[in-house]
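Just dropping this structure here.
The complex appears here minus one protein chain, its other protein chains still in place.
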Amino acid sequence: MAMHPFAYANANSLEEAAANLDGETRPLAGGTDLVALMKDGLVAPKRLVNLKTVPGLAGVVAHADGLHIGALTTLSNLASNPELQERRDLAALVEALEESATPQLRHTATIGGNLLQWPRCWYFRNPQVPCWRKGGRRCFAFQGENKYHTIFGGGPCFAPHPSDPSVALMALDASVLVVGPQDRDHRNGFRVVPLAEFFVLPRRDHEWADGYHPVTLLETDEIVAAVVVPQAADGARSAFVKVMERGAWDFALVSAAVSLTMDGNRVAASRVVLGGVAPIPWRANQAEAALRGERVSEDGVARAVRAAVADARPLGHNEYKVALAKQALAQAFRALA
Amino acid sequence: MTMPFRGPAAVPLVLHVNGEDFHVFVEPRRTLLSVLREELGLTGAKLGCGHGQCGACTVILDGETAYACLTLAIDCEDREIRTIEGLMRGDSLHPVQEALIAHDGYQCGFCTPGQVMSAVSLLEHNPRPTDDEIREGMAGNVCRCGAYPNIIASVAAAAELMAAEGD
Partner (left out) sequence: MPKIRKTKVEFEGRIEEREVIVEEEHVETWPRGATLRLVGKPTPRVDGVARVSGRALYTHDVQLPRMLIGRFLRSPHPHARIKAVDSAKAEALPGVALVWHRYHPAPIATLEGREIFPEEVAYEGAEVAFVAARDDRTAEDALALINVTYELLPFAFDLESATAEDAPKVLLDEGNWVSREGDVYQRGDVGTGLGDADEVVELTFTTPIASHCCLETHGSAASWEGDQVTVWHSTQSVFGTRSSVADALGIPMDKVRVISDYIGGGFGSKWGAEPYTLMAILAARETRRPVKAVLGREEEHLAAGYRPGSWQRVRLGAREDGTLTLIEHDAKVATGAFGGGGPVIGGPSKDLYACPNVRTVVRTSRTNADHARAFRAPGYVEGTFALEGAMDALAHKLGMDPLTLRMKNYAEMSPSRGGPYTFKGLRQAYEMGAERFGWSRAVPTDLPNGQGPWRRGRGIASQIWGGGGGPPANAIVRLLPDGTAELSVGVQDIGTGTKTVLTQVAAEELGLPLEAVRCIIGDTLPAPYGPGSGGSVTLASTTPAVRSACREVLRQVIALAAVMLGLEDASVDDFDVERGDIVYRKDPDRRLAFARVTAKMGDYTIVAKGARGPNPDDKAVNTFGAHFAEVAVNVETGQLRVERIVAVHDIGRVVNPLTATSQVYGGVMMGVGYATTEERIIDPATGLQLTANLEDYKVPLVTDTPAIEVLFVDVADTEANSVGSKGLGEPPIIPVAAAIANAVFDAVGVRVTDLPITPDRLLALLSRASNAGFSKEVE
């Protein structure tokens, strides 16, 4: 299917771009997801606003509140950033970036766009299938072919979130800086939203004008300007593990990111996040609770891993993801032990 | 703050391809691949899937590989575009091309232009890649004929050739 015709403009500033956005005018960054969606006729904006011409949107800058990663930073530039490469607390992010997609896609795709990807679900991506996420009445995966679908937080949509970096970023307690119209909740022109709030589970009342149910709370007139990774405590470390069916270029069957801060040989704080298992990057709160004050021993890990999947609700064809999630998580812990 | 939108009808664009400027008149919805192939007659880059899932359309944009099928042509103004057609110097092959011939790093050849561009870019960024780095660097190009062992050998051999030329 040919893309619907659209008009195109280069933005000079975020404010200018945001002021022009609406349901029919969409921002364009790397375009690796948007152009594919447009080719399939799944979205058909009338206008695209190119964000790549906005000065200062790409790159990594250290601020008092942590690292600010410009939303237009490509995955490959971010992965090779010297500061990221050096810091053990950020290792999960580098690993997640390096295991994403392919060199070509990493050169093109941006970190902001990566967080805003639509599900890769084979029902969602099929223009013939009127699934719930696209404004239809039901999820076709729920009782259909769902080996790649969710084991947590599913319903009404059971498609997992496709981003690897988001899993790592959530484990690093990152936030996004969102620019939007002054008249809403954007003091100084922006608002800061923790990723844990930014990603939203499928909700019937959370809907765009075109009937689509978005994966984040971003409104159609808002733009992600930056990802903010807060300064971690001294000695914090992180790891990321991804399980795929192919050696590369595959979305995660399951991924796991763990960030640990130790107090002596006991866990002072941890953030444990699973990917490929829920409509959003899935924070495993029970695992974190189980770890608090514990050693990272075989027993401690086993308890945490069990706790992480205690609430899993697999579908007809993805029971195996429960075992995979446990193993991926255990591997991530092993990497940090 | 109304912005100067161009299109949706055809608009004039200047593309810098292989060191030359090309003036084209195309709709904003045109991909770089479609403009290269249909407007400029540069048919080396192939349309294999149109969705960034095969790599046959790989070109080098501002020094890094990209899928031309997912790239809008209008997004490429003021960028340096390199395609397979710009690789040879007269009749002399790039070392990657020489190595692919010597090591039979292809079969049907349809994916080869994309493989060549990925290999060229890989070696420009990493002149002495390890076996693992070659695999990671070439992971974005499908070869359905399965010439992979010889593709790996070709990239390694090209690295040697280029190192020898650099000496």
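Chains: A and B, in written order; residue numbering restarts at 1 for each.
Simple rule for what comes next: contacts are C-beta pairs under 8 Å (C-beta built on N, C-alpha and C of every residue); 3 or more make two chains touch, one makes a residue touch a chain.
In this text, all values refer to a predicted model and were calculated from it rather than measured experimentally.
Note on the undisplayed chain: of the listed residues B:I60, B:I84, B:L123 or B:A157, the one touching it is B:I84.
Residue in contact with the omitted chain (choice from B:M3, B:V17, B:M138 or B:A159): B:M138.
Between the chain not shown and the residues A:V35, A:C157 or A:L324, the one that touches is A:L324. On the side of chain A, touch with the chain left out of the figure occurs at residues 1-2, 41, 120, 122-123, 125-126, 128-129, 140, 143-145, 147, 243, 245-250, 253, 301-302, 305-306, 317-320, 323-324, 326-328, 330.
Listed here are the chain B residues that touch the chain not shown: 27, 29-30, 34, 37-38, 41-51, 53-54, 56, 83-85, 87-88, 93, 96-97, 100-102, 104, 106-113, 116, 134-136, 138-139, 141-152.
By our rule, only the chains that are shown with their structure count from here on.
Rounded to whole angstrom, the centroid-to-centroid distance between chain A and chain B, based on C-alpha atoms, equals 29 Å. Across the interface of their complex, chain A is touched by residues 1-9, 11, 27-29, 31, 50-52, 55, 58, 61, 64-67, 70-72, 74-75, 118, 121-122, 135-137, 139-140 of chain B.
Considering their complex, residues 2-11, 15-17, 19-20, 28, 31-32, 35-36, 38-39, 46-50, 52, 76, 98, 101-105, 107-108, 247-249 of chain A touch chain B.
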